[in-house]
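For chain A:
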Amino acid sequence: MSSLNSLEISSLSTYYTTKRGYLKAVDKVSFNLPKGSVLGLAGESGSGKSTIVNTIFRVLPKNAIVKEGSIMFNNEDLLKMNLNFFRKEISWKKISWIPQGSMSILDPVYTVKSQMIETINAHEDISRAEAMEIIYKSLKAVNLPDDVLNKYPHQLSGGQKQRIVIASALLLDPEIVVADEPTTALDVVVQAEIVKLIKELQKQRGFSMIFVTHDLSLLAGVSNYLAILYGGKLVELGTTEDIFKDPLHPYTQMFLKAIPDIRKWKERKLYYIPGELPDLISPPKGCIFNPRCPLAGGICKESSPGLEEVSKGHLVACYFARGGKRND
Partner candidate 1 sequence: MIEAEKISVEFKSGDRKINAVKEANITIGDGESIGLAGESGSGKTTLGKSLLALVKPKEGKVLWNGKNVFKIKGKDLKNFRRENQIIYQDPFDSIDIRMRIYDVISEGLTVQGFSKQEQREIIYSALKSVGLNPPEAYSNAFPTQLSGGQLQRVAIARSIVLNPKFIVADEPVSMLDVSIRSGILQIFQDMKEKGTSSLIISHDISTLAYVVDKIYIMYLGHVVEYGTTQQIIEKPLHPYTQALISAIPIPEPNHETEIKLVETNEPVPPKGCPLYPRCPFRKNVCLDNEPKMTEVEPGHYVSCHLY
Partner candidate 2 sequence: MNRLVNQLLHRKAFLISLVILLFFIFIASAANYLTPYKDPYTITSEQHLAAPYSIPIWARIFPQYSKYPPNTNMDLKSPLILGNGSESFNGTAYTVELKPSEYENLSFPLSWNYQYPYSFSISFIAIPHGQAAQINVLLKQQNKTYFLESFVPSADQILYTYPTCPLSMGKTNSITISSESLSSSNSPYVSTLPGNERYIASAILPQLIFKPGKYSVIISIENIGTSPLKVYIYQPKFSAVGRAYGILGTDNNGASVFAEFVLGARFDLEIAAIATLIIVGIGLIFGLVAGYVGGKVDLFLNALTDFFLTIPGLPLLITLETIFVVSGLILKIGIVPLLIAIIGGLSWMGTMKIIRSVTLSVRSRTFVEASKALGSGPFRIIRKHVLPNILGVVFAQIAYDVPVVILTESGLDFLGLGITKFPTWGNMLGYASAYTSPANGFVWWWVLPPGFAIIFLSVALYFIGSTLQDVLSPYKVRGE
């Protein structure tokens, strides 16, 4: 494992067992999270992004299995670790999670304070006063008044819950933070506030971050690197700048084009990707994107392209991407 990376995911495959067979939610996905940087993990519904997060935190539902792959952290495979050790020493202490703070992410019958203290006590053997010290500090960091501590989750607004979830993630000063759709279901202005807050905290504390979202335009301002997922596969990986300036995969290209840009409203030209998402239980043969791809040729229906480096640090999984080698 390179010392430059804080997390290395290689060839990760997570499937769900269903009555009709395996649902390949995540299929051979590999990427690294360079130290101190923000990696944007973008994809639409069914792309497998939340399955990746659940795999990292080992909280997959019962019908899910990790078929292959590893998630290396400090030269150790998170997936092979003893679960109790992982829960106590790695989870939250080293890698923490900012989930979508909506509806039911907090236990409705305990106060915010007791849930935060419980989190600290699960990992650190410290006094209540010390724990409260940490809690007050992290509340301050997310600009929340102290009185939210005595409230129950149903008494909080969406923005407040999101801040509490962020504060909780930072309690133990982790090395890596996984922000999982942290602004979905929030209003635009609150979203901007939360994104700004997360960005500032990341800069201040220097943790590495995986920022998972379906909203590519959000990532433009947040992440250093981008990983684009489609149908459980990683289709493109590179720096944010490279991908926005020069997207190589047809999916990325069309995806970017479909995002409305307020600066271009006068053009009044809307783009979209025709067709439907693939069925992940019986995926199309060949490239997963081929049924919707305007470039698809014969080979695309035959075999699935691997991720190849086109220019330095810019990888794409497409036979026809510019510069990509064509074997047929």
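Behind the choice of candidates: all candidates are chains of the complex that A comes from, given by their letters.
Everything below uses one rule, namely that contacts are C-beta pairs under 8 Å (C-beta built on N, C-alpha and C of every residue); 3 or more make two chains touch, one makes a residue touch a chain; residues count from 1.
This structure is a prediction, so every number in the text was calculated from the model and none was measured.
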Tell me which of 1 or 2 touches chain A in this complex.
-> 1
Listed in rising order, the residues of chain A that touch candidate 1 in the complex are 44-45, 143, 145, 187-193, 195-196, 214-218, 220-221, 240-241, 244-245, 254-256, 258-263, 265-266, 268, 270-274, 276-277
